[in-house]
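Note that one protein chain of the assembly has been removed; the remaining protein chains are unaltered in position.
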Amino acid sequence: MNTQTLDTSTMKPQYPWKKSRPTVVIANSLIVVIPMSVYAFFFFFTDLPGALIFIAIFLPIQIAMAVIMTISALGKRRVGDAVLSVLSVTAFSLVLALLGSVLLSVAARGLPAMRFSFLTQNNIYISPTTELTYGGVGHALLGTLTVVAIGTVVAVPLGIASAIYITDMKGRLAGFVRFIVQAMSGVPSIVAGLFILAAFILTDFVGFSALTGGLAYAILMLPTVARTSEEVLKLVPKELRDAATALGSSRARVIMRIVLPTAKAGIITAVILGVARVVGETAPLLLTTSNTNGTNLNPFKDPVATIPVYIFQFLGSGYESSIQRAWGAAFVLMIVVAILFALTRVFSPKGKAR
Amino acid sequence: MTALQIDPTMKGNQVNISIVEDHQRLKLVDSVAHLETQGLYVWFGNRMILADINLAFPENSVTALIGPSGCGKSTFIRVLNRMHEFIPGAALAGKVFYQGKDIYDKDVDPVDIRTQVGMVFQKPNPFPTMSIKDNVLSGLRLAQIPFSNPDEIVESCLKKASLWNETKDRLNASAQSLSGGQQQRLCIARALAVNPKVLLMDEPCSALDPGSTRHIEETIRDISKDMTVVIVTHNMQQALRVSDYTAFFLALDGNPGQIVEAGLTKDVFKNAKDPRTHDYVNGLFG
Partner (left out) sequence: MVETQEITNKSHPEPIRLGREKSRTPSDKAFSGTIVIAALSSLAILVAILIYLASSSWPVLQKEGFDFITGSTWINSSANPDEQTFQIWPMLYGTFLNSMLALVIAVPVSILLAIFIVFIAPDRLSRTLTVLVDVLAAIPSGIIGLWGFLVFTPVAEGWSKLLNQYFFLIPFFRNDQDQFARSPFIAGWVLAIMITPIITVVAREVLSQTPQELLDAARGLGGSLWGAVKFVALPHARGGIVGGVMLGLGRALGETIAIYFVLNLIFEKVNYFQILNPQGGAIASMIVAKFGEATPDEIRALLGAGLVLFLMTLIVNLIANWIVARSVREKIA
């Protein structure tokens, strides 16, 4: 018997499937280059509008190129793949372009309005001809804060309670409650506003105020908070609950002292998501908080300004300066949304944020 | 025949090999290797799973791959039909020849390989949204192989898979209405419809009842007249019943898997050259 030593350290992992044939590389480049060149030609040397060239010339040529190149390089079998790639890249570019346009417009047109006074002043003495250095969204910012706070105070306990009922108490109606919460998530924001209008304002119970706005917001927040809380509570390991119960804890204690604190980060996420869902909603506020140009510190009486309504108000007025104020307010709102968005990712790195 | 003995005292990248006889591939007199690997090394990430696998599968034969769990047999057969590369982090070195050409060559279309080298998986996976009939034809549709006689194809493949009698009256029923064993036979019929020259089977009977196992083993013996079959199995008796050749894989203590012994089934089982093979086939370790 001869003994040989096979030194396997000289073998290095390789990836033969990643090598591309020159033909395939050329084909892929042509699929991109040729349509773009034709597009460029038509764009610069004719009067045809860009969109038309895109739909009528670029896309068909690209699809044709994809089909031809694929057949010649890889065979007929892969044509489906090629067409799918072209179409899905088009879809994703379209979505990206629109998203980019929205974000860039808000940034570009809203940034110039940013100054300290814009964030702190109200619009009580502002007319369409007032310079932009005067006036701002201070009152609206405060109003939004108040309305959102009221909504949170109402929706969060109810939402968490619903989640507790579904997961920990497994009441007989658990499935039913879940179903109702889901149904509620489809209520349009304007209907929430109409309801509060009909039930509280038209009955003269309360007037247009931050309170009614907060109640309308609460209706919209509740399903989000409840659903996210449910998912989060489900993640708390059963063993934890069992251990606490075995130690003699009453059900209430188990939930309040053990389950909820364990799920704290997730619950916070649920609350933030609820706020994010609702912070830019305009329609319910138009019917409940109405609007004002001054700062109203009383949440229970008299209309209050809010950022979404501010945007609505100034967009509708038509003056150039008003439009700029609207963009400014939009920018502020986007910053708020961005902060909330970042916060959800901070509190739930595992991607619970949706 | 080569028997490779692995010295477990060696550590790290160095593996002691005792060569009992000098032989680098299986050969039965006059038979040409249809499918063979040369110097195959397989990795997941940086971990080497298989080292220096040289195995040749003669045409129209059945080869059983045996060995303890975790020594890389399933990974090995996925290399043979180019499904290994779907796993993130997968890598390999060496050559795999099919009909004389390296299937990992740049010019080769993996999709093409898979129509010629079919696979049946451990857990039956018929397409649940399709009927029995559509399942059988699904391979042809997926591979975009045109056909004009669906009913004949369905009947012939289900017959080959010993499933025709049990399903001929309900070809339009959902595939989910079949039992586990029937579903696996359906998967075999589906794979056969594409008319591959090689069929890879990854422990196809491990989750099935003895009746279905018997049917499937009959099918294997039948189809091996026209195609090369490679079957991974943990069942010694099955290997004895069904295969012409056997290869014994072993991976010791964190070392990559290797072939300890390979040859005619009766030789490997009755006259094992390596004591480890002898121990394994006699159930002394699993």
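Letters A and B mark the chains in the order given here, with residues in each chain numbered from 1 onward.
In the analysis below, contacts are C-beta pairs under 8 Å (C-beta built on N, C-alpha and C of every residue); 3 or more make two chains touch, one makes a residue touch a chain.
All figures in this text were calculated on a predicted structure; none of them were measured in a lab.
Could you tell me which of the visible chains the hidden chain touches?
It touches the following shown chains in the full complex: A, B.
Among A:S20, A:S37, A:S72 or A:S105, choose the residue that contacts the chain missing from this document, as touch is defined above.
Only one of A:S20, A:S37, A:S72 or A:S105 touches the chain omitted from view, namely A:S105.
If I consider the whole complex, including the chain that's not displayed, which of B:F44, B:F97, B:F127 or B:W164 touches that chain?
B:F127
Which residue from A:F41, A:F92, A:F300 or A:Y319 sits in contact with the chain not drawn here?
A:F92
In terms of residues, what is the contact footprint of the unshown chain on subunit A?
49, 51-52, 77-78, 80-81, 83-85, 87-92, 94-96, 98-99, 101-103, 105-106, 157-158, 161-162, 164-166, 169, 171, 173, 176-177, 179-192, 194-195, 197-199, 202, 219, 222-223, 226, 250-252, 255-256, 276, 279-283, 286-287, 308, 311-312, 315-316, 323, 326-327, 330, 333-334, 337, 340-341, 353-354
Please identify, in ascending order, the residues of subunit B that touch the omitted chain?
Touching the chain left out of view, subunit B contributes residues 81, 83, 86, 111-112, 114-115, 118-119, 121, 123, 125-130, 138-139, 141-145, 187, 190-191, 194.
In the analysis below, only the chains that are shown with their structure count from here on.
Counting only Cα atoms for the centres, state how far subunit A is from subunit B in Å.
Computed value for the inter-centroid distance: 49 Å.
Under the touch definition given earlier, write down the residues of subunit B that touch subunit A in their complex.
5, 7, 10, 12-20, 41, 43, 46, 48, 51-52, 82, 85, 91-93, 104-107, 109-112, 143-144, 256
Which subunit A residues qualify as touching subunit B in the complex?
Checking each residue of subunit A against subunit B gives 1-9, 11-17, 19-21, 74-78.
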